[in-house]
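In what follows, a structure is listed as structure tokens, so that the remarks can point back to it.
Yeah, one chain of the complex is gone here, protein chain that is, but the others are all in their spots.
Labels run A, B, C, D and E following the written order; every chain starts at residue 1.
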Amino acid sequence: MKYISEFREGALAHNIATSIAAEADPRRHYHFMEFCGGHTHAISRFGLVDLLPDNVHMIHGPGCPVCVLPIGRVENAIQLAQTAELILCSYGDMLRIPAANGMNLQKAKARGADVRIIYSSTDAIKIAQENPQHQVVFFAIGFETTTPPTAIAIKQAQELGLNNFTVFCNHVLTPSAISHILQSPEIREFGVVSLDGFIGPAHVSVVIGSQPYEYFAEEFQKPVVIAGFEPLDVMQAILMLIRQINSGRAEVENEFTRAVLPTGNIKAQSIVAEVFELRRIFEWRGLGLVPYSALRIKANYADFDAECRFQIPALSIADNKACECGAILRGVKRPQDCKIFGTVCTPENPIGSCMVSSEGACAAHYSYGRFREKNHSVTQDN
Amino acid sequence: MKYISEFREGALAHNIATSIAAEADPRRHYHFMEFCGGHTHAISRFGLVDLLPDNVHMIHGPGCPVCVLPIGRVENAIQLAQTAELILCSYGDMLRIPAANGMNLQKAKARGADVRIIYSSTDAIKIAQENPQHQVVFFAIGFETTTPPTAIAIKQAQELGLNNFTVFCNHVLTPSAISHILQSPEIREFGVVSLDGFIGPAHVSVVIGSQPYEYFAEEFQKPVVIAGFEPLDVMQAILMLIRQINSGRAEVENEFTRAVLPTGNIKAQSIVAEVFELRRIFEWRGLGLVPYSALRIKANYADFDAECRFQIPALSIADNKACECGAILRGVKRPQDCKIFGTVCTPENPIGSCMVSSEGACAAHYSYGRFREKNHSVTQDN
Amino acid sequence: MPNNGKVKPGYKRTLDLKHGCVEMVHGNGGRSMAQLIQQMFVAAFDNEFLRLMNDQACFPVFGGRMVMSTDSHVVTPLFFPGGDIGSLSIHGTINDIVMSGAKPCYLAASFILEEGFPLADLKRIVDSMAQATKAARVPIVTGDTKVVEKNSGDGVFITTTGIGMVPEGIYISCENARPGDKILVSGTLGDHGIAIMAWRENLSFQTNIESDTAPLHDLVAKMISTTSNIHVLRDPTRGGVASALNEIAQQSSVGMMLYENKLPILEQVQAACEFLGFDPLYIANEGKLIAICAAEDAENLLNAMQAHPLGNNAAIIGEVIEDTHCFVQMQTRFGGKRVVDWLNGEQLPRIC
Amino acid sequence: MPNNGKVKPGYKRTLDLKHGCVEMVHGNGGRSMAQLIQQMFVAAFDNEFLRLMNDQACFPVFGGRMVMSTDSHVVTPLFFPGGDIGSLSIHGTINDIVMSGAKPCYLAASFILEEGFPLADLKRIVDSMAQATKAARVPIVTGDTKVVEKNSGDGVFITTTGIGMVPEGIYISCENARPGDKILVSGTLGDHGIAIMAWRENLSFQTNIESDTAPLHDLVAKMISTTSNIHVLRDPTRGGVASALNEIAQQSSVGMMLYENKLPILEQVQAACEFLGFDPLYIANEGKLIAICAAEDAENLLNAMQAHPLGNNAAIIGEVIEDTHCFVQMQTRFGGKRVVDWLNGEQLPRIC
Amino acid sequence: MCLAIPACVEQLTANNHAFVNISGIRKEISLALVEDVIPGDYVILHAGFALQKLDQKEAELTLAMFAEMSSLNRNL
Partner (left out) sequence: MCLAIPACVEQLTANNHAFVNISGIRKEISLALVEDVIPGDYVILHAGFALQKLDQKEAELTLAMFAEMSSLNRNL
């Protein structure tokens, strides 16, 4: 696989690992947050932790759209799906996110809701065309990467004059989330969490470019290295972060030059700007209310806004008390710090959203990393 | 089974048979038409032919609503059933009637049409209430017996204000059919068919009474005995017909006094009169166009008339050329006179309608009487 | 806190049998499926073969003649007076095995579950199967579970397959009917079919007829020990006695003559048939058998059958005759004759 | 004119295989069903046992250890590159039988047909089954057919059940894996699952990957003749290699260590997995097996497998280790380690 | 034509309906087409509707006539 396989070469990884080991200062610890679930997944899937020295710590951030969607919005989607004569289109990722009472879209589907799993936003348009007598709602989620396809679908619906297609918009913004974390009391006031640098998103940055990160590097004096999602990219980014720290720099560097330009994809940005506008505030699971952190559909396109067409109540539903997702998403705790990790909360019966997506910190640790726990406390059960 | 079992007593049958044998004049033949499929069925099911002398001949008449419905109307029903978002409700009898190209409602259902089999007209009302977003059409067929329940359903729909319920009305009238047969050239002009008397319908007469038959007895000088559908009733009616003929009478007699009054069921008649009116002309399978032989829904109830709500083309589709149903329904031929009886035309793949209902002359002969053919030409096949 | 390595066996969170329902994950080969199989099926059917949880069961057999039979069960409603799809699926296959004179030994059960089917209902069905296998002393030794999307199935379909061993000297098969043989049935006809129909939508009527679903291996064992002259055994399920006899007539190239006045039919069953326009000879039975045996043994066999709880109402209902056309005929109560043909079309409620 | 008594055998009007479709009457036990069975199934599967058309098949067996296995097949789409539900249903059950080391002997096949299913498609499926049984030399000796209403099924479901005899001295079972044993697979992983997915609605992509569906009895016979030290055989179908190995680890109370760089995976399969967000270890195979054998015999066995057409790409992919937690782990290409867990949830196309 | 059977009215129910009993089979039917039906009456049931009351006296008379013919025949 051209441009994939080359970036997974084990031999090269060993060399970068050797450089990291050589350059990491044994007298200190390095704490890096990979903001993105994509990086979390790569780290787990390829077992990168085994290639890093003990004093280099990877902290999983909130960059997984599945993990950060608040229960209330999932509940809204479930209620939409349960509406008679309504088809809810969703990416496969959303099916297992637990809402209230352990309900999720998959269970709603099993109980009769018409939920269609789509691969692309344009599939939802097709379904709307094929089912003129049904309302078709696209449950749109995701960061800046996934927003442009939603914008295209809305514009397409307008061109086609579809009157049975709407979008339930839940698109969120990466920079706001990073700001929020850096301004959190744990980091800012109490210093409970030391965060020495960020690995910046790969595909989000393809769209928004590297410039938006300059602010963090300057304002918070944290180095940022934008990296691809292949394991060599991640290793290289870690090395680049160590080098910045060792040399006292806090800059935005781009390891993913093959796809990320400083300005990103201007065309995609302008299409998004045409269709969407900022929400004043939006709830993130784990992070709470984050100002200017999400998008909504502009009034011009209100005909395609499910929040205009349907009664969608603002629900704020608290997470399960035992669930530590919030702290985990902010980098304050690790999955194994959660009391119910691997016992009550498992990938089959996730309690928190971090146990759902394979990019979620808890799911990644459960599915890929469990054997590392010294007492193997969480065993294969049955 | 009270009032059923008593009328099936084999011992008593033997006695009536003895009387028939004793009283039938050996020097002549008696040809009796049982107008109704109910009698045809009883004769076949209980093997009554074996109890009659050789000179008493039973001729099966057109009194089976399945057999007389013209292909065009069946085709209309199939097209309705194939309409998107439309539910066609039908009595089970209609499912296998062949229309053009061997299609029938059951095959249409298999190919996706929404056909619901109901036991009562009120079931159709229930289905309409439960499916407000669908058009529900009741495929109403039958003689005077089945018409009142349809009338009740239409009145009920009006009371409930149902705007998704209509009736595709195919109700036909018994007396017109009998007239038509008696006036047919074979009987009237050429005397090809000798018809010495009629066994009059059981349950039709429950509704219309015995008076309507007086006309035939007088005008055509044919005795009529109204009889119940149990085998003893049929035997007794045959005996009564023989006695009338032997004594030169041509009267209307009532064997079915336990349910038939001279005036019939006045209440049912008035409900029917309120909802329906005569059609000027209607096609009968086998008989062709018969004047004033069917009912349509009155203008007052046009909201519930499928022929008003939907485009229902007048289709006149010829029967299969080989099919002798027409001649059989008029008593001119017997099933075994049809070239394709039991070969191309079988109950599994009926070509004509007489092979569909177990009351149809061909089906009755195939399913119950085949063994009687001297050369057993139609064998059990496979 | 993470538990300390002393995990007791079994899934941390057991199946929610109260509110849970079948989901696609229960069929995907992953851990949820393993849990369903473990906690639902293995728990109920427990035996040494199944417990190994291989994709196949292994067991010792002795040489000889073996029979194998399979049936898919797709009944609506799933629960009905006298039984449910679970017990039916066990009895059905045991009976097909037994109709060769064999002793049923092992069963396989395969489930096709519709997404959304309540686990509580599944549990009820599985328990009913477990009870039926226990009563019949025939274990389910292997199985399979598939889940299909909502509206691609109908709650649950169960396919059971059984194997059994035929005792030395027994040769019972549907091509063995001979002119002169007597035709017996083990009890009243049509009970199962009518019990089921009473629960169909748009047809509902009240009755205390119950399904006759029952395993017939005991009865057959007794019959075989009474006479070695049984030529044919057959359970008249779908299509009823009429279709079964037509098939046998074909297979044996014979005709048959039934006596209408000997047919054991419950009055309620007859009444239901009258008002729906059905004929009890075409209605399904699930705990009855047809036996065809040499005339000289018929009375003996009848007595043996009547002495068994499942053969109380057994009767000799006719005889095998010569007929190159293989017609099944009936002497009516009236002294007339008629053909008793195969079932044509479907049994649908009629107005004429 | 009515024909003169010289009726040739067979139904007067044969099934309309061109335009016909399954109707409820094909499942009601009447003559239409008999015709479907005769002209569709018996005609295609013809053999001395089936031809008797009893509700069960009877055949001789020799004493010894016998295996039985059953699987329902519910695949979508019904026809796919490399096979169809028909061949799959034969191979699936033969393979489950064979995974015990047994020689497959007889099959039963039970069909659940959805009203409206085209007879032409059914014929294609049945012919494919017939060909598969012929190629594998394992006859279908008994069967069943049910018809369910439109939208209560999904075209056709096929449940096959097989029985086979285990040769003297063979004891292969999933609880026999021992630390130190080597883990082999017979070929590339995930071909079947990806070939199927390419045809799913809303997911369509073009590929020339074909399903690997194949009967493995020849390969296994060869393997068994090579070494008597095979401890475990398993076909990694639903849930893929990962789920199968987790199950075996549980059953044998061992751990496993896989080597990522030894896994035989077609580049196209890997590519499809990358863009859909799947892992080939969890994708279904239908013509592959996992073998676990004593270390000293592993190379020998590998050579034998590679010499067989169905084992060309066989590889030693890992080893059995001691682990009270029964983890299946993998040494990644990167030199890291990770758990290879059971499949969680469903394999759905993802955006993240 | 026109499948119909005698059924015994057991219990009147709402909306001019009634439960009838046919040898143990109970079914709710409509009385919209008949008048003055009370429990104990027999009605002719067709497609869920009572078409008419059955005149029990006339039924007995008919049966008596059959029986009489019987004895007549025996005397022949």
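Throughout what follows, a residue touches a chain if its C-beta (ideal position, glycine included) is under 8 Å from a C-beta of that chain, and two chains touch if they have at least 3 such contacts.
Just so it is clear, the structure is predicted and the values come from calculations on it, not from any experiment.
The chain that is not drawn here is touched, among residues A:152, A:241 or A:290, by A:152. Of the candidate positions A:24, A:204 or A:345, contact with the unshown chain belongs to A:204. In the complete complex, the residue from A:115, A:268, A:290 or A:323 that touches the missing chain is A:268.
Residue-wise, the contact with the chain that is not shown comes from A:63, picked out of A:47, A:63 or A:347. Although one chain is not displayed, its contacts with chain D can still be listed: residues 204-209, 267-268, 270-272, 274-275, 277, 350-352. The chain not displayed touches chain A at residues 1-4, 6-7, 9, 11-12, 15-16, 18-19, 22, 36-38, 63-65, 91, 119-123, 142-143, 145-146, 148-149, 152, 201-204, 206-207, 229, 232, 236, 255, 257-261, 265, 267-268, 271, 359.
Following the convention adopted for this analysis, only the chains that are shown with their structure count from here on.
With chains reduced to the mean position of their C-alpha atoms, the one farthest from chain D is E. Centroid to centroid, with C-alpha atoms defining each point, chain B and chain D lie 54 Å apart. Measuring from the averaged C-alpha position of chain C to that of chain D gives a distance of 28 Å. Within chain C, residues 24-25, 31-32, 34, 246, 267, 270-271, 274, 277, 341, 344-346, 350-352 each touch two or more of the remaining chains. The multi-chain contact residues of chain E, meaning those touching 2 or more other chains, are 1-3, 5, 22-23, 46-47.
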